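Left out: one protein chain. Kept in place: all the others.
Take a look at chain A:
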Amino acid sequence: MQSASMLLKKIIRSSVLPFAAQHGMKKDLFPLSRTLSLSLCLEQENSCSRSEKLDLDAWKKVMKSRLQEEVNETVSECKEPATLAAAREMLEMWRLAGKSVPENITEEQLKTFMECTSKSAQKKYLKYLHLKELHKKNDKRKMEEKRERRLEAQERASETGVRKNNSFICLWANCMDKVYNWRAAQSMVFGQPLVFDMSFEKDMSVREVANTVRQIVLSESTNRRSVDPFHIHFCNFKDDSLYHKEFIKHYREAWGKLLITVTDQCYTEIFPKDKLIYLTADSPKVMKTFDHNKIYIVGSMVDRNIKTGVSLARAKRLGLETAALPLEKYLLWNTGAKNLTLDQMMQILLTMKDTGDWQKALEFVPKRKYCGFVNKPVYELKKTLSLINTLKLGKRQEELQKQFAKNYSKKQTQK
């Protein structure tokens, strides 16, 4: 085939072509190139002398010659059930079409993909897998680069043969762990309790539960590293729940050795009711100071699709006191929801416990959510805000400013 087309090409290049074309013999000569019709050929002959040498349909020949080779190859072994294999094939085509689809996909992931109820859900899931794959690849690359650099540095060090004198044996990580664990153990006996309410599993999707557990793991580690840790309680914790599975995924064997209290009891059964305060962004009451004698409860919940009032409802049902962080009072809020992640909550509470300084504690609120700290009267703030808006948004500022002023005054009067 290849040699035949080469031959054809040679014929085209030679002066036979115009003659052949004029006499309508082209079709017989090249049965594959259908669309290069007679009139087109003549036209091009007049317009540009060079393109006549170009066989515009040569790509079709190449593609067709290839397919024969490949058809033989593609008879590959299929172990998967037919539906999964079909889905895998479809994903492969999507990938070829340039959509964000992961290169490798496990059978389990494929099943989750097929269980998605809508097309947009499928797309989202694939994009998520794709990004995950990209991150993993990047991390791996960076690790390798790092290792190479380290090896190089070691070589250089061994060449020069310099040794440092040090009075401590280098056992940092291990020692620190012991110190932290000592503190955490102390907090188990003397520390102020902090409750994570683990009863929101049915309000969340699988991914939200995974996110929640991730955030709790982060907050647990910040707590462990702090000077004066809380005594963490996981209340309403059911064994074999999704939470439990996710925790084991993160901690593995360490799950049994964690210096926290895990119980399936409710906090109302463990602590006196009048000492409990449920922290929720929906609460009408605003926290003024951090009380060292109270027991604060944080709802372990991530809500991506905004369900307002879930944790407030829980507190109402149990007749508990509620409180919200004084975000409005100290921060000039910009965008974003007022509910913070669990690790941010933990950091804020730890700072409040140590210093009692709201300004310092609220540093942990993400910067994108607020414009700055409130330290002047409101009317001056409005002025600064309008200035910011003029700089940022140009003409639209007036309406925005009006809107903001309205909102702000409304909130002030409500208080």
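Note that in this section contacts are C-beta pairs under 8 Å (C-beta built on N, C-alpha and C of every residue); 3 or more make two chains touch, one makes a residue touch a chain; residues count from 1.
In this text, contacts and distances are computed from a predicted model.
*Asks:* Which choice in "Probable electron transfer flavoprotein subunit beta", "Mitochondrial ribonuclease P catalytic subunit", "Translin" or "2-oxoisovalerate dehydrogenase subunit alpha" gives the name that UniProt lists for the one chain left out?
*Replies:* "Mitochondrial ribonuclease P catalytic subunit"
*Asks:* Just to verify: which one of A:Leu312, A:Leu325, A:Met345 or A:Leu362 makes contact with the chain not shown?
*Replies:* Once the missing chain is taken into account, the touching residue is A:Leu312.
*Asks:* Touching the left-out chain: which of A:Asp57, A:Glu133, A:Asp228 or A:Asp291?
*Replies:* Within the whole complex, the residue contacting the unshown chain is A:Asp57.
*Asks:* Identify the residues of chain A touching the omitted chain, counting contacts across the whole complex.
*Replies:* Listed in rising order, the touching residues are 34-35, 40, 47-48, 50-51, 53-60, 62-64, 66-67, 70-71, 74, 86, 89-90, 93-94, 96-98, 284, 308-310, 312-314, 316-317, 413.
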